[in-house]
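Just one protein chain is left out here, and the rest sit where they should.
Now for chain A:
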Amino acid sequence: MNLQELVWRELFERKSQMITIFVGILLGITTVIAIKNITYYSEMAVAREMDSLGANVLVLPKSVTLEDYYSADMHNETIPEEYALRLTMSSLAGVDNLSPKLCVPVELEGREFTLTGILPKSEFQAKAAWGGAGIFSRPIGCGAIDMGAPAEPEDKKTLVRNRVIDDLEADQTLIGADTAAALGIEEGQSLELMGKQFSVVAVLPETGTVDDSRIFAHLHTVQDMSNREAVVSCIEIVGCCKEISAGLVDNVNKLLPDAKVVTVTQVVATQTKINGMMAQLSMIFVAIIVVIGGAGIANFMFANVYERRHEIGTLMSLGAESNLILRIFLLKALLLGFAGGVGGFVLGTTLAVTLGPRLANVPVLPMPVLALWAIGISVGTTLLASYFPARNAARLDPVTSFKEV
């Protein structure tokens, strides 16, 4: 005979009670885990959508304003291209994408357009000192979900969405929607810019921004054509909103003290606000479930103590100290909480993975870290809710074991 055996045997003696409270805990934790799991992947999906709003951190020359950037960046100020490499090789967390740009005016058929040089990601990534170093060695993806599927081949039009493309040849160009319409150019045609022939690899979809009237080409080609060696007008950064809130901008500032680092406040604020709202909503649900579940468990435990007061009195008359009585009830709570936590994690994860895509329209994957959440919340709530009933039991008068006093 020992404490565990005493508790275990009592649990199975009152099977219907045990099943009722276990199912109660199980359902509560299942709901918590399903909500947390679906919310997590919904937040990632929202973050992914938010990323399409564009760059949210800009690195500009000191004297350039945000207005200059939005009016096609047609200023003569530049910053060294090497800044992009410095960012790439840094250990900054939360940089999802990076795009150095150089803007120069070009004239085509008597109209002014902006020729923007962009550097394909593959090139500055390759410049990192060794494989595995730098910010892209640990991509966090701002909500990208790794489904284990092979990456799809890149469509150049994703430049509009991602602000950066993987590869671009020296003689290739991408044309904004307005520019293509004005010049009557289509994909596959060629185009002469500043005396050099380019093949149009994509006409970009309309965005309603200044990008529609741009022509994009390889950064180094644009630098060569405009005689601006190894400089850029700006570096656009798509930062993950959580990391921006956690001080990404300050860290970029420290890394590049001679440049101006600004956030596109509206974009960041929207991202932070939406993710904050989702996280808050999920926490409110969790809190409600924990409070209601806790009250249910406390109620069950009080009833259990009342029902067993005779048995408790007997144990005390046999010499059981109050601490042992407290431990009997808390161990029972611990066992129920642990079993409910493990079961709730399994059931909640199953529900989230199967129902999540249908209900929230997002792919949901199992999150092993939620097992800790499930067991922590379940055991914590059960122990907390059982403490006062257990203490009441420990303070029972042993004389309750006698019929008539």
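Criterion: a contact is a pair of C-beta atoms (placed from the backbone, for glycine too) under 8 Å apart; a residue touches a chain by one contact, two chains touch by 3 or more; residues count from 1.
Criterion: contacts and distances are computed from a predicted model.
The listed options are "Lipoprotein-releasing system ATP-binding protein LolD", "Deoxyribose-phosphate aldolase", "Nucleoside ABC transporter membrane protein" or "Aspartyl/glutamyl-tRNA(Asn/Gln) amidotransferase subunit C", and the UniProt record of the chain not shown names that protein "Lipoprotein-releasing system ATP-binding protein LolD". Residue-wise, the contact with the chain that is not shown comes from A:L315, picked out of A:L315, A:L330 or A:L370.
Annotation: of A:N251, A:N304 or A:S401, A:S401 touches the absent chain (contact as defined above).
Within the complete assembly, residues 1-2, 5-6, 9-10, 12-13, 310-311, 313-324, 397-399, 401-405 of chain A touch the chain that is not shown.
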